[in-house]
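Left out: one protein chain. Kept in place: all the others.
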């Protein structure tokens, strides 16, 4: 079963990565959902599988009787699911807001901060190399 | 600014001015009081700073550092007094003063440090202060460029120097200078000696502007004139000289040391003196003569004999005195006449007699004419050069001679020509400068004369102890004005003759040099621009390649790197392990079905073009995962997963109603490269997983939780006990994240309904 789970996780990772490589941010989002599922499953499986013995202590006992499932990865995965949901919801809101503002879900068309046309970038202000001709020097050139 | 002295409404720069004048003055007097003790021997004081790294805040006060300290504070006092008047009305004067004081502290720390790391820290402080001061006129593009150039050249050198210091510290077993300096024999024989030497020299040559790193210094003259006088002639550029002198007992005396220093120093000296003849701006002329002095000092430090070091230490003092005076003088002339062009100025002596006197005193010392101390300096250089052996004697003497001839001529250009003859028209009416600006150049000029008349005092208190510190052993130092008729004196007379001829013909020489320069393809300054352009082009190229603003590209690079690095390491190390049963026996049909559901849901999500199908397919996968949790004894996780799946479907459906349809993809849009990356990720994950599962599992942590859950935390659900008790702080962090994510999403969405939707607009 572990082998099959490992293969299933591989399939999940492959599909989610393929989706996350898409230009469409909606498909990117789908990839994110699948990836968090894959990772949760991976952590859970990494803690080894035990069937039919939840990590509960029977009434009257002080410790679990017999072998029970590993509780630690379960605790980790439980919080990861909730956090993953929070992340997804936030990303969803972000995608929606982006679409409403920019009118696209194509990540290549979202270039407000980094315009594709590099000549629009003002490197002269960095003070390197040739001075920016747009801003004439004021004050004395040398000395005061 | 050069039109006239501004109205005095802030007397001497106000509080900032008085503080800036008091600081170096008080320190100067304090250290002057220590002079008699230091003349007898060095002192070390220290406190621990970072003991674990062997870094101490300790002070090494010997003849060398004493000489520098007195130059820094003494000339510093003159310069701050001068600036209070020169820049006191400037709106940014307090900023200027804070940079200047920051520089002063850095420089004092540098020369007093007894610890290499501490020395480096102060070294960098001077670099940064120099950057800020050169760029003081931040409105000027030229100032900014010069400042950045100085910062990059000296900063790069500084980093290389740090490398050298670390290697040296490891070889010597200590970062304390006073201990390193006693290990000279061991260091010189060490296999890493040459590496240490080259790393150190990269730092000192950039700082002290030796060819081919010289080009930043003339550009640094964009700084206000008092800064040029202080940093770029008298103090900071000599930090490199200081460090070479300081390290001489540890690193000096080898063939490599001799040849590198004398060759680079000699070439710098002669190159700079020729370039000085080419300039028309007197400040630029002075900048190049500073370069020449730095070359000369390097050359004599390289020569390494007792006489040579004595000549270097003497010339160090001599040069600082006259060069600071000349820079300050040209600042006054600039202020009074509105120009610094050598061709325009003339006949100023009547209008500006005191300025002319200061200029004359300094320039006569520079020209090396008796009875100024400059003459003694030149005599000792010739003696030191003649005292060497073989080709070294020839090289050093010739270079010193050529440099001295030029210095004689330059002295005439900067101090004789502007003041002699008839008054020529200048942009503004020339008039005498105010006393705070005249005090510095006059005192410095007078000192050049006094030390020339009584050289013994200078020898006993400064040059002697400094020479001892640099040379490493105590020998008698005796300075004198008249040493009888000897070879050095004959050379001196020849220098005067040649210098006079050069001065008479200097305008013709300048024209020829200008013509030559126009044809000369080697231009360091332009080369610097090309270098920077190259860096920028490279940076732009690699940014376009890696950070092109495409989310797709970032993802591909990230995942691709993961596949190559992790997968590659996995293959190379042969890390595959498998103790897993490869049989599918004993797997219940339901388990097959669940795994099939998960995989099918995932693949359908990729395959489909319908948003709703994709959401449903994701739901199938999520529920499949929840079923796995149920099968393998994780009820809490399964419940959570199921509930979250419900919520995901609800939310995604709501948003989906407003977003555009997924575009239909033809077969041509199948992305083979992306499929390879995705497949690689899946394969690497699967194989890693198999290897992980095949290793023995360490259950210690789980065993602890199982044993402690009820007795210590009174809980029978171990998962919940871990969440709310054992790992409660983690859980607290996680609920905080959930709350913040919710509120951030809320903030993103708030008010959206009142906006017009893109679809509705059209």
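Observations on the model:
Note that the chains take the letters A and B in the order they are written out, and that residue 1 is the start of every chain.
FYI, a contact is a pair of C-beta atoms (placed from the backbone, for glycine too) under 8 Å apart; a residue touches a chain by one contact, two chains touch by 3 or more.
In the analysis below, contacts and distances are computed from a predicted model.
From the set "Kinase A inhibitor", "Na(+)/H(+) antiporter subunit B", "3-oxoacyl-ACP reductase" or "Hydrogenase-4 component E", the protein name that UniProt assigns to the chain left out of the figure is "Na(+)/H(+) antiporter subunit B". In the complete complex, the residue from A:10, A:31 or A:54 that touches the missing chain is A:54. In the complete complex, the hidden chain is touched by one of B:574, B:711 or B:751, namely B:751.
Contacts to the hidden chain, counted on chain B, fall at residues 635-636, 639-640, 643-644, 646-647, 650-651, 654-655, 657-658, 713-717, 719-721, 723-725, 728-729, 731-732, 735-736, 738-739, 741-743, 745-746, 749-753. The missing chain lies against chain A, touching residues 54, 56, 78-79, 82, 85-86, 89, 92-93, 96.
Note that in this section only the chains that are shown with their structure count from here on.
Measuring from the averaged C-alpha position of chain A to that of chain B gives a distance of 38 Å. Those residues of chain B lying in contact with chain A across their complex are 1-2, 86-87, 90, 136-137, 139-145, 147-148, 221-225, 228, 283, 331, 334, 340, 529, 532-533, 536, 540, 544, 549-552, 555-556, 559, 580-582, 584, 587, 591-592, 595, 598-599, 602-603, 605-606, 611, 614, 618, 621-622, 625, 628-629, 631-637, 640-641, 644, 647-648, 651-652, 655, 658-660, 662-663, 671, 674-675, 677-679, 681-683, 685-686, 689-690, 692-693, 697, 699, 701-702, 705-707, 709-711, 716-719, 722-723, 727, 730-731, 734, 737-738, 741-742, 744-746, 748-749, 752, 755, 757-758. Residues of chain A touching chain B in their complex: 1-30, 33-34, 37-38, 40-42, 44-59, 61-64, 68-72, 74-75, 77-79, 81-90, 92-97, 99-100, 103, 105, 107-108, 110-111, 113-114, 116, 118, 123, 127-132, 135, 137-144.
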